[in-house]
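Have a look at this one.
In this view, the complex is presented without one of its protein chains, the others remaining in place.
Now for chain A:
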Amino acid sequence: MTQTETPTSRLHAAYPESTVYGAVGDAVVALRFSEIEDEYDAIRNRSAVFDLAGTPLIEISGSGANDVAQRILGRDVEFLTAERCMTSLVLETDGTVVDQVEVWGREDGLLLAGSVGAGERLLEHLRSEAADRVTITDRTGELALLAFEGPYAWGVVGRLIDGELAALPFESIVDATWEGEDIVFARTGSTAEYGYKILASAEAAEKLWARATEEATPAGYEALELAMLEVRQPIVRAEATGANVVEMGAGWLVDITKDDFVGKDAVQAAFAAETRRTIGFSGGSAVPEAGTEVTVDGEAVGEVVHAVHSLALGTTLGLARIAPDLAAAGLTLTVGDAEVRTLTSPYVTPKSWSTPII
């Protein structure tokens, strides 16, 4: 971060001095608070807390809210109640991905929580698609979103808020009160560990952050994106450029059986085409740049989409977009100068899958 860039979070005054900031889209966020190894370990083996500052929080309200949302969102939200949330892609007419959003059902409409740093584009798109009887309100500045992730995150929620909330069914939402403050509590996450999110006023979030960091390890955006990649949760800013939904392998974030939605025709055309596919790979000591050629015996068969160093694997972990007849796990390919092996997802088994809530 340069001296002229201001952190997006209103909680940044409470961050430790060791915090490393960086730009993610149009937001300046905490990439890490201390050592990424400790923050990653908290996600996979203990409990981590995130300040998801920079997440666009956009309300769609009015009598036509559900109709507009049904048209804008790739997934079917016709029966989404105020007690449920779900994840969906938002597409342009040509099938280009605008963003991945978490859709929170609300009594008077819906609240969309987009990707960190993607607010400007998402807001512009929603306003361009809005119709009469609908109000699009950017609530990013007045609300804060905190998240807990980890195999023991349920224990933190129990100690901090309410043990019963920790055991809610996946993608449930509850309006609750915490120390006199109204909050919205959701059981949802993005690392395949036990995940929870809390939507609160910025003022309430300051208190909650202070308490939460006594119970869980504050973790930054670097560790979060690494953990998302390991379980093949799409990272739109890294994966969507120059690719359609099918090439991304994100078809599960649209509902092709829906009558219609913006971009549906393009998705159907992509599905019918023999397009490239995305596959995970690991291997090599250097982290290849996006666009690095993937080859077999010197013949180009694809390119790297996104890669990082995986702490769990102890090697490079990445995604490559390759020819459909080679898009399968268990193959040995070459990325740059390194030999890599294609993988099945998830690339790291979440500890939460074998850790019961007690």
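Following the convention adopted for this analysis, contacts are C-beta pairs under 8 Å (C-beta built on N, C-alpha and C of every residue); 3 or more make two chains touch, one makes a residue touch a chain; residues count from 1.
Assume contacts and distances are computed from a predicted model.
Peer 1: Considering the UniProt annotation of the chain absent from this complex, which name among "Sulfate adenylyltransferase subunit 2", "Acetoin utilization deacetylase AcuC", "Branched-chain amino acid ABC transporter permease" or "Acyl carrier protein" applies?
Peer 2: "Acyl carrier protein"
Peer 1: For the chain that's not shown, point to the residue among A:279, A:304, A:320 or A:335 touching it.
Peer 2: Checking the options A:279, A:304, A:320 or A:335, the one contacting the hidden chain is A:279.
Peer 1: Consider the whole complex, including the chain that is not shown, and state which of A:41, A:99 or A:225 touches that chain.
Peer 2: A:41
Peer 1: Using the touch definition up top, pick the residue from A:9, A:87, A:140 or A:244 that touches the left-out chain.
Peer 2: Considering all chains, including the one not shown, the answer is A:87.
Peer 1: What does the interface between chain A and the hidden chain look like in terms of residue numbers?
Peer 2: Residues touching the hidden chain, for chain A, are 37-38, 40-41, 44-45, 87, 170, 192, 231-233, 249, 251-252, 256-257, 271, 277-280, 296-297, 299, 301, 310-314, 325-333, 341-349, 351, 353-354.
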